[in-house]
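Of the protein chains in this complex, all but one are displayed in their positions.
Presenting chain A:
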Amino acid sequence: MQNILDGIELKEQNTDFEVRSLDTICINESNLQHPWWYNLKYLFAGILFGILLVKAEVISWFRIQEMFRMQSFHMYGVIGSAVVVGAISIWLIKKFKIKTIHGEAIELHSKKFNKGQIIGGLIFGFGWALTGACPGPLFALIGNGATVIIAVLLSAVAGTWVYGLIRDKLPH
């Protein structure tokens, strides 16, 4: 009896962890409570990032087509060098146990593999090549003056909503 209970408990814990790891990707790890205006620092970080997206031309539909047709090194160079800089930064943060500006220890959660990364990844790849934009560039393109991208963004929100609606029925 005890064994069975242990088994159930373990299974529940595992499922819970799996759901959490699916849900927590890119989610806030901070436990600190701050007034809302502390979020303005992320607005400024976003402004810098938005400038970069435009100046790097990575929000260009043409550049995305060049990448997928292997006709230019540009996108590979941008993504590749961004990953190298990001990896070195995370390595330094871990090695020197660097804390946030509020003195909190930096937490990084590992992602769990599930079939969604393959199926969802392919689906996103299709959408990326069609629209020439991933989620960040959608916001940047609207700022760039392409107002019709508002419709694309709303459709992306709808896609996310439908995923949430039918998530239980999808293979993970």
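Everything below uses one rule, namely that a residue touches a chain if its C-beta (ideal position, glycine included) is under 8 Å from a C-beta of that chain, and two chains touch if they have at least 3 such contacts; residues count from 1.
We take it that contacts and distances are computed from a predicted model.
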{"item": "Choices \"2Fe-2S iron-sulfur cluster binding domain-containing protein\", \"TldD/PmbA family protein\", \"Sulphur transport domain-containing protein\" or \"YeeE/YedE family protein\" - which one is the UniProt name of the chain not shown", "value": "\"YeeE/YedE family protein\""}
{"item": "Contacts of chain A with the absent chain, listed as residue ranges", "value": "22-23, 25-30, 32, 34, 36, 38-69, 71-75, 77-87, 89-90, 92-93, 98, 100-102, 104, 106-114, 116-136, 138-149, 151-165, 167, 170"}
